[in-house]
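Take this structure, written in structure tokens, and hold onto it; I'll ask about it next.
One chain of protein is taken out of this complex; the other chains stay put.
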Amino acid sequence: MKRYIVFLKQVPLSTKVEMDEQTKTLKRSSALCQTNPDDLHALQMAVTLKRSTGAEVVAVSMGPASADAVLRETLQRGADRAVLLSSRAFAGSDTWCTSLVLAAAVRRIGEYDLLFFGRMAIDGDTAQVGPEVAAHLDIPQLTWLASVDGVADGRLRAVKLAGRVRQQVEVSLPCALMVGRENCALEAPTLSGWRWAQQQEVECWGEDELGLSPDEVGLYASPTRVVTTEVPQREKEMVWLADAPALAAVLRDAMQFQNK
Amino acid sequence: MTTREYDIIIVGGGLLGCATAYQLAKRKAGNILLLEANEIASQASARAACLLTRARTKPALMELVQETYDCIAEIEQLLGESLELQQCGSVTIASSEASLKEVEALEAAAGRFGIPNERISRERTKELLPWMEVSAVDVALYMPTDAFIDSALLCSGYARAARALGVELRSGCKVKRIVAEGDAVTGVELADGTVLHAPLVVNAAGSWANLLMRPLQVGLPFTPVRSHFWITGIDKERFPVNHPFTVIPDARAFTRSDVGALIIGLRESQCQSFDPSTLTDKLEDFDFNQAAKWQVLDEGAPLLKRYLPDIDDLGIAHYMAGPSCYVPDAKFIIGPVKRYSGLYTVTGCCGGGVAAGGGMGRLAAELMLHEEPFVDPALFVPERFGEVDPFSAEFQKRCADARSNKKGG
Partner (left out) sequence: MSKNRAFPLRVQEELCVGCGLCASSCAYQAIEMGDFPKIDADRCRLCGSCVQSCPVGALEMDEVAPAAEAPKQETSGIWVLAEVEDGALAPVSRELLGKAVALSAKLRQPVEAVLVGGRIAALAQELIACGADRVHVVEAPALGQFVEENYSRVLADLAGRLHPDILLVGATQRGRGLSARLAALLHTGLTADCTELDIDTESGLLHQIRPAFGGNLMATIVNPTHRPQMASVRPGVMKALEADTARKGEVVRHDYSAFAMDSRVSVLNETAEAAGGDSLEGSHIIIGIGRGVKDKACVAEIRRLADRIGAAVAGSRAAVEAGLVDASVQVGQTGHTVAPDLYIAIGISGQIQHTAAITGARTIIAVNPDRTAPIFSVADYGLALPVEEALPQLMNLIPAVV
């Protein structure tokens, strides 16, 4: 049977960060989490494809124990199996280390046909982890996917965007797909799905299960390091436009920027 | 530090604060300021189920709801635009002796108040409610003039009408405390230290109202209790746009149409109260317990299944939770706070702020301006439970029980 592996990340519900005016420090008001939106679309694409091709859909999330909620949701939404990658040793991993851990998880899961990633996470906005996992595993990658047109005979046909061109490509399996919100609509989850998900096991793997040394992952092994973070000064004062011609001028500017 | 004089300061830009502002302005009560910590109509008033059920069995409630309908008409006139009242009608469903008694009481009340109502056949019920399994319906009471309204739009309607009548609205303006000298309130202090003066202050801060009362050593007899609803995916055949909303007491449920989807409201057997001291400044940051989305649906589904047989497999596209301010006797809190002269409150919506808000604002305005009240204010006196501690778990449970034991939807 085919196997599709989907990667999902738990992210803060709100990316809003405020500057405390008095103390000049960061203030995050919400403690709530969600599954990264693009990742849910990646899951949906895997589950939808599974209906026509048959496959086991394995959902994988790297994060703290609370990421269990993300995996329960994947089970409710159609995943067959869920794996949590959780260890203190993973803390502080940048995209390079994160992709190393995810690639190790893929190897442990075994044979696979497709990897599904959300295009970008709303808390990091890097769009790097999917392509980096593909590189670690030395498999083709489909970034900026426009559509998947079919999977047959060990090959996948798809359309991808590459700047000003749209490429129709055929790629041999296994390969990695980066899925965006526009690629498929989410199906609404059901209560019976939730009930089933509550009864499933979520496997939990740390660096030992993945055959990684703690020195290969986490803060110390990550090539990049955050030096400072700060809230940008917002000079986002709204500009009143005098009339329709002024609006037309703004519109033209905005469109020129976009056409770059 | 700047100071400024007002005749009345209203704290809270939700339905009750805005309705009170409108009713005061209509009565030319002077120089009025309304302060809202976030945006007008952005908190609990944007999370309501929005039903405007006319027929009620509780005293004075029908008058209060009628006043809301009257306000809507007046405001549409005043602003020259529609508030998009959706007159879809309502159907109350009875499938047991107990709920049949409720239906009979509603019929009697509607009859007394001249609200059109008729019992309808199963066939007619099926026509009106294509999604319903009508074999479970013993009696269906149809009230064609019932309506629903987008609560945020209604709230901003009150606010804009109040502004048109001269009320100053300030959003993004958090009140730190209500200022009192001796036993008289003198104004409010804002988060930035500004003090604004007024001889009359109305605490309409909804879920946050007791946080403002705490330093004054006043406890209002309510606590925020979680209310919630679920919205299915769109299916215009089954859930036609603007089909009647339903009240199904035997399922502890209500439903209403939502642009081709179905909104389902369910009440759990043990409702969840929240300690007001745990509230965040914005509800979007507050944890209503995300797990409840499915746990409560799981609890309520078996009862609802008789009417909506595929509830287990129905796609649930959205979930909305919000706080309703419940009072142990499930009646509102409106009027002067005896301990301080000049301090008034209008709160304790008990899930009825959309329907009764216009009337609650009117009663508050009448009491402040010493006019003859149009309903008996004794029902809503803030001190009617004696001294209460809204921050105690025991009192919070009493309030939650008021919702758990609520009749009807």
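So that you can tell them apart, the chains are marked A and B in the order they are listed, and the count of residues begins at 1 in each.
Rule of thumb we're sticking to: a residue touches a chain if its C-beta (ideal position, glycine included) is under 8 Å from a C-beta of that chain, and two chains touch if they have at least 3 such contacts.
Quick caveat: nothing in here was measured; it's all calculated off a predicted structure.
*Asks:* Among B:Ile32, B:Ile93, B:Ala152 or B:Val202, exactly one should touch the missing chain; which is it?
*Replies:* Of the listed residues, the one touching the omitted chain is B:Ala152.
*Asks:* Taking the entire complex into account, which one of B:Leu165, B:Leu190, B:Ile234 or B:Leu369 touches the absent chain?
*Replies:* Of the candidates B:Leu165, B:Leu190, B:Ile234 or B:Leu369, B:Ile234 is in touch with the missing chain.
*Asks:* Using the touch definition up top, pick the residue from B:Cys18, B:Ile40 or B:Val375 that touches the left-out chain.
*Replies:* Of the candidates B:Cys18, B:Ile40 or B:Val375, B:Ile40 is in touch with the missing chain.
*Asks:* For review purposes, identify every residue of chain A that touches the missing chain, sorted by number.
*Replies:* 12, 15-17, 20, 23, 25-29, 31, 37, 64-66, 86, 88-89, 91-96, 99, 122-136, 139-141, 143-144, 157, 161-172, 175, 178, 180-182, 214-215, 218-220, 222-232, 236, 238-241, 243-248, 250-252, 254-255, 257-260
*Asks:* Mind pulling the chain B residues that touch the left-out chain?
*Replies:* Against the missing chain, chain B presents residues 39-42, 46, 84, 86, 150, 152-153, 156, 163, 169, 171, 231, 234, 258-261, 284, 317-318, 320.
In the analysis below, only the chains that are shown with their structure count from here on.
*Asks:* With chain centres defined as C-alpha means, what is the inter-centre distance between chain A and chain B in Å?
*Replies:* Going by mean C-alpha positions, chain A sits 39 Å from chain B.
*Asks:* Name, in rising order, each residue of chain B that touches chain A in their complex.
*Replies:* Counting only chain B, the residues touching chain A are 232-233, 280-282, 284-285, 287, 290, 294, 297-298, 301, 311-317.
*Asks:* Tell me, which parts of chain A touch chain B in their complex?
*Replies:* So the residues of chain A in touch with chain B come to 14, 29-32, 69, 187-192, 194-195.
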